[in-house]
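The other protein chains are all here in position, but one chain of the complex has been omitted.
On to chain A.
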Amino acid sequence: MKDPEKYLEQLKAKGLDPEREARFREELAGAREISVSDRRGPFPDFSRGLYAWHDLAVLQDQERVPNPYQLHMKALDELLERDRQREKDGFPRKIRVGRLIKPGKGGKGKIVVVPSTEEEKFLHDPTIRPPGEGGSTGGSGKGEEGEVIGEQKVRETGEEPGQGPGQGEGEAHEMGASAYELGRVLTEQFQLPNLKEKGKKRSFTRYIYDLTDRNRGSGQVLDKKATLRKIVETNISLGNLPDPADMDPTRFLISPRDKVYRIFSQEKDYEPQAMVFFLRDYSGSMAGKVTELVATQHVMIYSWLLYQYAGQVESRFILHDTEAKEVPDFDTYYNSRVAGGTEVASAYKLVNEIVEKENLAADYNIYVFHGTDGDDWDTGGDKSIPELVKILTYVSRMGVTIAEHAGTQWTEVARYLENSGLLRDKPDLLRMDIMHEDAEEARVIEGIKRLIS
């Protein structure tokens, strides 16, 4: 693995203003954990508060029953309608979709999109502490003061149920009914742009019916042209047509087998297939809301794709900090922790490598969705832009989402994308959407529209 510290030194050698250096260092320090992840390391009780203990679980083994919202929940549509009404009444929207829980077992990531909400109050925030501090709790047993009793990798992907190898060959994600519902709602709004006919096609397990097959002797509709041609053939072979220049149809001999009919038949419908790359920045600076925003947006795009283009669209997931890696499933993609520096180019490069190695450009329509907070150690985009240009040679659409932190504006990525002129020259291929980290659900959906319209 590339040592971010060394990389930082190199950058410094090339000249780096102190403000930026400090910012990069801060990012390296790991920032805070994100709450999305529930991997708890060697001591699961560490972050379990006093009030998480209760009689039913402790005495009677009655674990928390997840709320099967589908049971008594009105349909998602109805909920969203309630939310729209809220907006009309002048209050901020409250229902969020796109959350993900994963009660799945045996290594299968189960995606469930839950309508959820928060009850906001004035509360103390226990997570405010200096970076690098992880809080404290009780403990008992042996150990000198200062002794380390356990360790946990900052970026642990964990071994919990629902994790693991994820999807194997040909095995699709299990998808909760509500994700499907969400996809359906979203489908009314979007469609993949620039779908082109490409090489190897894959069928949609969907059939159309048409009068395409032909049958001699019997059938539903007589194909007159084909029948006539057959008759002429027969008569030539019988020697009944001495001079083709002077044809007398009344003298033709007609055999019953000459009659060609069109019959009703089942046809497979072929459509061009697509490959979607999801790229997510998971560097230290992504901690907190920005990650949530990007992940939420990608959950939505993903569940929409699952609904609309099931079996036809393949998804690949890439996480990056200063280095990019491909992860096997959406769950890992969604839940991985943040830390480390940022280099956007690494992710773009990996996409190019994958596309080249697997020769994807010939057979697939390729889409790339990238979410970041706009931070990049590669300030001028010197590395990213060439990779990006390469991506644009084969991609059908690339969408970059920048979720800006409060107080920042014109982040590095936004700036170099803008300066490169690519946004202007290839509006059809490259889209950028900049939103604020406090953006609401509606804004996120709006963002998707911008990226794929």
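Keep in mind that, in the parts below, a contact is a pair of C-beta atoms (placed from the backbone, for glycine too) under 8 Å apart; a residue touches a chain by one contact, two chains touch by 3 or more; residues count from 1.
The rule is simple: contacts and distances are computed from a predicted model.
Participant: For the chain omitted from this view, which of "SpoVR family protein", "ABC transporter substrate-binding protein", "Sodium:solute symporter" or "Phenylacetate-CoA oxygenase subunit PaaB" is its UniProt protein name?
Facilitator: "SpoVR family protein"
Participant: Taking the entire complex into account, which one of A:P42, A:G380 or A:G421 touches the absent chain?
Facilitator: Reading the full complex, the residue touching the unseen chain is A:P42.
Participant: Return the single residue from A:H124, A:K225, A:K357 or A:R424 that touches the missing chain.
Facilitator: A:H124
Participant: Tell me, which residues in chain A touch the chain that this view leaves out?
Facilitator: Here the touching residues of chain A are 18, 21-22, 25-26, 28-30, 35, 41-46, 48-62, 64-65, 67-69, 71-74, 79, 82, 85, 89-92, 94-96, 99, 101, 114-155, 289, 339-340, 438.
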